[in-house]
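Some notes on the structure that comes next.
Missing here: one protein chain of the complex. Every other protein chain is in place.
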Amino acid sequence: MCRSFRTVFRVFTFLCAFWLVLKAGNLEAESHRFVLIDTQTGQWVREKTLSSKNFEGIAKASGWSVRKEVLHGGKQESVDLITLENGAMAIRIIPTRGMSILDIKINDFRIGWESPVKEVVHPQWVNLESRGGIGWLEGFNEWMVRCGLEFAGHPGVDQFTDNTGAEAEMMLTLHGKVGNIPASRVELIIDKAPPHRIRLRGTVYESMLFGPKLKLSTEVSTIPGSTELTISDEVTNMGSDPQELQLIYHTNFGVPLLSEGAEFIAPVQSVQPMNAAASKDVEAPWFYAAPTKGFIEQVYLMKLYADSNSETLICLKNSEGNRAATIRYNVDELPCFTLWKNLTTIENGYVTGLEPGTSYPFNRRVERSHGRIPVLAADETRQFTLRYEFLNSPEKIKETVEEIQKLQNDRPTETLKSPPE
Amino acid sequence: MCRSFRTVFRVFTFLCAFWLVLKAGNLEAESHRFVLIDTQTGQWVREKTLSSKNFEGIAKASGWSVRKEVLHGGKQESVDLITLENGAMAIRIIPTRGMSILDIKINDFRIGWESPVKEVVHPQWVNLESRGGIGWLEGFNEWMVRCGLEFAGHPGVDQFTDNTGAEAEMMLTLHGKVGNIPASRVELIIDKAPPHRIRLRGTVYESMLFGPKLKLSTEVSTIPGSTELTISDEVTNMGSDPQELQLIYHTNFGVPLLSEGAEFIAPVQSVQPMNAAASKDVEAPWFYAAPTKGFIEQVYLMKLYADSNSETLICLKNSEGNRAATIRYNVDELPCFTLWKNLTTIENGYVTGLEPGTSYPFNRRVERSHGRIPVLAADETRQFTLRYEFLNSPEKIKETVEEIQKLQNDRPTETLKSPPE
Partner (left out) sequence: MCRSFRTVFRVFTFLCAFWLVLKAGNLEAESHRFVLIDTQTGQWVREKTLSSKNFEGIAKASGWSVRKEVLHGGKQESVDLITLENGAMAIRIIPTRGMSILDIKINDFRIGWESPVKEVVHPQWVNLESRGGIGWLEGFNEWMVRCGLEFAGHPGVDQFTDNTGAEAEMMLTLHGKVGNIPASRVELIIDKAPPHRIRLRGTVYESMLFGPKLKLSTEVSTIPGSTELTISDEVTNMGSDPQELQLIYHTNFGVPLLSEGAEFIAPVQSVQPMNAAASKDVEAPWFYAAPTKGFIEQVYLMKLYADSNSETLICLKNSEGNRAATIRYNVDELPCFTLWKNLTTIENGYVTGLEPGTSYPFNRRVERSHGRIPVLAADETRQFTLRYEFLNSPEKIKETVEEIQKLQNDRPTETLKSPPE
């Protein structure tokens, strides 16, 4: 018996190994790949447009294309920009700015916002330490920018362990570095099998001696002809010591989606104002006012309900009720949701931020004291997946709202009326 | 009566509108235009020489040219430089450094100075926060650099209103940012009508969320064959809140114009030393010494007399009395004049600065306390015009001196002997 068990076990092991080899081979066979940037091999494509014509066996009629270009002049000089046109929408991704997403255009409808910063700013112009640690804002105009990785949130002094093993202090700057680090590797991947998902992968390192050794492997993907995009990120601790991680997906919407009467819809378990200005409207932060001169930003900290797989769904609906943006994500991966309402004038930057995060945007020192900072062990990887969809019919929006109501499931929303101490 | 008045009024309105349309059309018709840089449209000319040959109807014999190039190597790498050769002098303008003017050459006579900084430094190498906030000096070698726009003058802590509406503090760095911001748009304009004035326009934005939203529209212009140039600047508050503005035209002269016996001539209403080193020579700051080892810089704060249109005139005359530079400007626009004498050795940077400004170069905190900071309302624009001329005959210099004496008109010069407290 024992002997035949061993035989079975050996056969099983062999089959497993065989399957793994096959699987690895398939990974290559399953997709077309094109490297745009790779600093290790010295590959770097200055300007190139790729489309279905460049890859065998991909449907000719899909009408998608990927264009890599280099911007010039002003603060844009030397910025790498990639425009992923999927046949239904154009997504602009900025390898030079940590694979942030500048904006999305669906025909003439732009998803994004009007920042006082008009150019795609090369990080060489951004001194994160400037203005008491808020220099990050000098480049901030993206639809989606990641805050992190070593730290995110408000500037301020925090403790760290220095090269001598001693406790030291350092100034953390607003929202960390990753949005101002260029990707070291960018690769385009097209699934050979229908629906021929287009994937743009970027690798960004936040790594140094006596500092973090974090690697962000990000993928923005979309199906040709759809108005959906998925962000699939992995953050790995490449070092041999435990490493704190903060990551906030700072997703920003301005006109035309945002205007008076627009509405934020989510299955909210609890909501609390982060600052005094938010306290006065905490009973109904869901509604948006018109651009308002002298408006002081309001920030709300939320916990969201989710389904049994920890998946949640949030929605920003326009005032006419015929356009919306939705985000589906996992609250185990991103337990802290922050709603940022900066309803100032258009000139000053009328915008709302929907911000799923590992933490809230207090300084890391504060977040740590509340136990909201994940720590990655050596070689540990965490995954973060966000699925964005842009809706353009009242029917679809209605379905979404119903789905959110189902997540809420008549459970109460706890409202804390004043900011945390 | 009333009815015919209305008719007249309507006709008048129509004629006004017609005239405006015509005028707008004329603006295009009046000039040749060539865009060299425009980040909004993606235009960027790497290398190009334009001259009368490129534009119809411009006199062939004028001998002017405009050359756009990109510098390479060292700290110059990627610097955009424009050389405007008007037939009598060559003006070098640096779009990458906020449209500063590097120097002017009249045949072999160079207007400018010998800074210890020898290259045209790309701002990527300048950390304004460095050395306790005087990092600006690591790129400083221009004949004319603007200090501003949000702040100018000495480094130091000042108050500002942060994104939460609260009073916060920030470190202001020496002479502000605008000299280290690249122009987002540069356009060459040639008047079709004689004398075919050549205009180089540049737009520089000092703009960000929760910060200033200032736009500098600058024009450097000159008439072919002349040794005059005019700076016509406009600063606009693009934001919807009031915004402080500081602007100093830091115009610097070294050898050969400056040497022992050179003289500063101006209609001085009052003069006061800014620092202790200036106190000892405050009775006669007009004269220049030879390069002096160990010389400590002297700074003098002045009010100047002007004519009934508020126009004043100042002059820097060489020791032989056969070369001079003059500046005509409006004391309502630029009420504060600062004379900077840094008469150290040639190696250390022998130079004098003639600095018309909205303010004196104290920290903004100090200038504000003296009411010397203009505040721009939302959408408000201020204009600043400076006309520079380079003279090369004793006769012309004599005329200039007489004109200055006429402005002084035997009125006294008040001398305050010690620095302001």
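The chains carry the letters A and B, assigned in the order they are written, with residues numbered from 1 in each.
Note that contacts are C-beta pairs under 8 Å (C-beta built on N, C-alpha and C of every residue); 3 or more make two chains touch, one makes a residue touch a chain.
In this text the structure is predicted, and so the values were computed from the model without any measurement.
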Which of A:S31, A:T83 or A:S184 touches the chain that is not shown? A:S184
Residue in contact with the excluded chain [from B:N275, B:S310 or B:S393]: B:N275
Option from A:W64, A:W113 or A:Y205 whose C-beta touches the chain left out: A:Y205
With the missing chain put back, one of B:S31, B:N127, B:S270 or B:T413 would touch it. Which one? B:N127
Residues on subunit B that touch the omitted chain in the whole complex? 71-78, 115-119, 124-125, 127, 129-132, 134, 137-138, 140, 275-277, 293-294, 296-297, 342, 344-345, 347-349
Contact residues on subunit A toward the hidden chain run 37-40, 42-44, 78, 123-124, 127-129, 163-165, 168-171, 181-185, 205, 207-211, 213, 238-241, 378
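Simple rule for what comes next: only the chains that are shown with their structure count from here on.
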Subunit A turns onto subunit B (C-alpha superposition, degrees, nearest 5) by 120
For subunit A paired with subunit B, centre-to-centre distance based on mean C-alpha positions, whole Å: 43
